[in-house]
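Missing here is one protein chain; the remaining ones are kept as they sit in the complex.
By written order: A, B and C. Residues from 1 in each chain.
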Amino acid sequence: MAPKKIVIDCDPGIDDALALALAHGSPALEIVGVTTVGGNVSLDRTTDNALRLREFLGFPEVPVTPGAAGAMLRGTIEAARVHGTGGLGGAVLPEATLPVAPGHASDYLIETLRADPGEITLVAIGPLTNIALAVLKEPRIVDWVREFAILGGTYTRGNRTPAAEFNIAADPEAAAIVFRAGWTVTQIGLDVSTTAQATGPVVERMRALGRLGADLLVPCATFYGMVTASDGPAIHDACALAYLADPTLIEFESAWVEVETAGRFTSGMTVVDFDLGDRVPNARVGTSIDVARFWELTLSAYERVNQGLGSGI
Amino acid sequence: MAPKKIVIDCDPGIDDALALALAHGSPALEIVGVTTVGGNVSLDRTTDNALRLREFLGFPEVPVTPGAAGAMLRGTIEAARVHGTGGLGGAVLPEATLPVAPGHASDYLIETLRADPGEITLVAIGPLTNIALAVLKEPRIVDWVREFAILGGTYTRGNRTPAAEFNIAADPEAAAIVFRAGWTVTQIGLDVSTTAQATGPVVERMRALGRLGADLLVPCATFYGMVTASDGPAIHDACALAYLADPTLIEFESAWVEVETAGRFTSGMTVVDFDLGDRVPNARVGTSIDVARFWELTLSAYERVNQGLGSGI
Amino acid sequence: MAPKKIVIDCDPGIDDALALALAHGSPALEIVGVTTVGGNVSLDRTTDNALRLREFLGFPEVPVTPGAAGAMLRGTIEAARVHGTGGLGGAVLPEATLPVAPGHASDYLIETLRADPGEITLVAIGPLTNIALAVLKEPRIVDWVREFAILGGTYTRGNRTPAAEFNIAADPEAAAIVFRAGWTVTQIGLDVSTTAQATGPVVERMRALGRLGADLLVPCATFYGMVTASDGPAIHDACALAYLADPTLIEFESAWVEVETAGRFTSGMTVVDFDLGDRVPNARVGTSIDVARFWELTLSAYERVNQGLGSGI
Partner (left out) sequence: MAPKKIVIDCDPGIDDALALALAHGSPALEIVGVTTVGGNVSLDRTTDNALRLREFLGFPEVPVTPGAAGAMLRGTIEAARVHGTGGLGGAVLPEATLPVAPGHASDYLIETLRADPGEITLVAIGPLTNIALAVLKEPRIVDWVREFAILGGTYTRGNRTPAAEFNIAADPEAAAIVFRAGWTVTQIGLDVSTTAQATGPVVERMRALGRLGADLLVPCATFYGMVTASDGPAIHDACALAYLADPTLIEFESAWVEVETAGRFTSGMTVVDFDLGDRVPNARVGTSIDVARFWELTLSAYERVNQGLGSGI
């Protein structure tokens, strides 16, 4: 079976880096494009990180197209405390030699989906600003996309605030636009991702993965682990990519999701109603993940990436 | 040790009825007053139910004082679907023969707390309208009360909406006033109460409790169970009274709680922040309950009530 | 014709002082009670000012009952910059010798209206907290009152914010409760009151009014004038009392008024819809005032007060 063609909208970001590595190493996935958005750190940094990761991980032929620098309507919130000043925690990758692609991420998304209707899977693992701009400019992308998945939101507890997850809280209006666009969003949120922790044994297996382990995986996982003050950090964004590689990893339930944009204490919350009544669901919301199989898939992808380092994969 | 003196602000309501029975039967508690509020059903019904319960359960000397008929600022929401038209599900108790006490619940609360500072525990198991009115008129009650506990709110999922629990959603402004009043609210919410289900074996033990079982407990539990479409209904309000009878039943964590009043989809949500930073907590939030011991305490209290039926206790 | 019996809920406050003087001096009005609320300055100051004004102006038999210290739900906003630290600008009145009446303003309002249904006019010239508490505790006061008038709100521009007038902005939830209480509020707002300026000639006529002019009117008007940076300050609160003394002074239009409580930039705005459609109006909104006749009535009342100073009126 041909690998699934995916476009990754991201804001690397530690867990974005680990998600890109997973995607590149998975035989089930083919990265056809990367777009960047301001989020965990500034757009300049997320784009530079995406360029460095592209060359370090070994997919130099894939275009990287930058998009929105910040939220549509609100001041930017960053997470440099969580991701380090550079955005990749303790990892320092070589400078990139290849440039970004011309144009704006939102146009890249529209053109790529238009060119290959029904074939491209879009996954967003940062704030949803680029996706919102694309859907506003070309509403038909919701029909052209094969599947649209996000890492974002929560139906229980947030991490940016008690109510809101970072990717949604970083641009609530964009998220509201995206959930109302007329497609069924595959929403993988904190409820799922926080259970997929990089425990001690997992980090040990990362450490065994040569240059990939030494230069990227371990510095990322340990910095993240230290900062979030848990001995087993959750690698949120990787969950969305793992799901695309193997959809059986995660259980879902259909729901109607609204994004709160007006609350005093709840802006950026995904209000997930599993009681659909007469409504056609606008989301499939992840409720659990098979953690053991997630790490097998992920570490196996990382091994494949490591083998390819220096020679292409 | 002398029993704890409690005033119960309630809106019976099936689970309020089961909570009143628990309170009356518990040797650790002494009901010194009951106040009523519109909520599960209209104030007329909740007051009439409180009067009937007082005589049926056997504490005719305790004053019942009615208060607010509805939310401070919003249209009233009712839950007659959940509690039956009369508010007590399938239970039909004899008409009351004794009248309500004169005056307004909020004044009763103020006067009772003022008269016995440090001695009275106040527990609210309905919308917080009466408590808000009391605290607005006499802010010093927060110093006079021994403890203030509520059944209400959630830090994960709501039941009235995906975000909000019924008692808070029924009057968000009142709840916001109450949480900002300067005391430490003992908040027992859905996170705790939904785990205390009246399973089949529990209902069987209720059925064995003579007239109390036949006329009140079983009709309440089974109606509630049917309507909420779960084979083991949660008896929310009873959890707050059980906690007062035995504070070791529930685990708590300190938090800062805000009540959302401005959201489009989140009004009435208790936004619970366990990450206090420099803030002095305004709530102790229940996180788990010892379900087995809860039912032992509760059923033992019910047995004591049943023994007293017809003869006083 | 017997004078109209009025109860004045106020937060003196410079313009409250000038309004009380007007009310006391008008043969068409009889002050039967004064209640105080925190607002322009703290409740302690507004109450102390009301007590001093009562004795200085000469109505010592009228009870002064304090009420709410601040807004129901929000932090208190004050206007000490506008009204001076003491609340009466440059005026320094003798200390009061008589105490406040016992009880809470909201109860005083309820009892007074209950005792004389259809006979008492209630006028509020401060934040609406006391009125909201009264109406929440005893909704029937809307039927018992003869008329309920306020100085507050605007249908064009605010003064506390571009959208909101001070009295409403100081407690938006209270105002929302009051406008939804089921009566027809006589709303006299900034649209009217800002046109009734104490111009130079008016202040000259105040100066001619002996001790009243020297000790109260002129110090108030000139302090206010300086601070609000207009050479002719508007004496807002006095407009509501002048209207009660002579209802022909002000033109009105029926409207449906909502109070915004959720906006980011508009909280405390009175949203006045003159296009009623099928709605029964909840307000008569003042649209213009006969300024010349307003000052004739007001100055003539002041003259009567001055004549009575030291000897009763």
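Please note the rule applied: a contact is a pair of C-beta atoms (placed from the backbone, for glycine too) under 8 Å apart; a residue touches a chain by one contact, two chains touch by 3 or more.
Because the structure is a prediction, the values reported are computed rather than measured.
Put simply, the hidden chain is in touch with A, C once you look at the whole complex.
Across the entire complex, the residue among C:I77, C:V142, C:A208 or C:A262 in touch with the chain not shown is C:A262. Interface note for the absent chain: among C:E30, C:D273 or C:D290, the touching residue is C:D273. Shown as candidates are A:S26, A:T47 or A:S106; the residue that touches the absent chain is A:S106. Where subunit C meets the chain that is not shown, the touching residues are 155-157, 161-163, 258, 260-266, 269, 271-274.
Seen across the whole complex, the unshown chain contacts subunit A at 68-69, 72-73, 104, 106, 129, 132-133, 136-139, 173, 176-177, 180, 261-262.
By definition in this document, only the chains that are shown with their structure count from here on.
The most central chain, judged by C-alpha centres against the centre of all protein C-alpha atoms, is B.
Two copies of one chain, subunit B and subunit C, form a contact in which over half of the residue numbers belong to both partners. Inter-chain centre distance (subunit A to subunit B, centres taken as mean C-alpha positions): 44 Å. Centroids built from CA atoms put subunit C at 41 Å from subunit B.
Residue positions 261-262 of subunit B are each in touch with at least two other chains.
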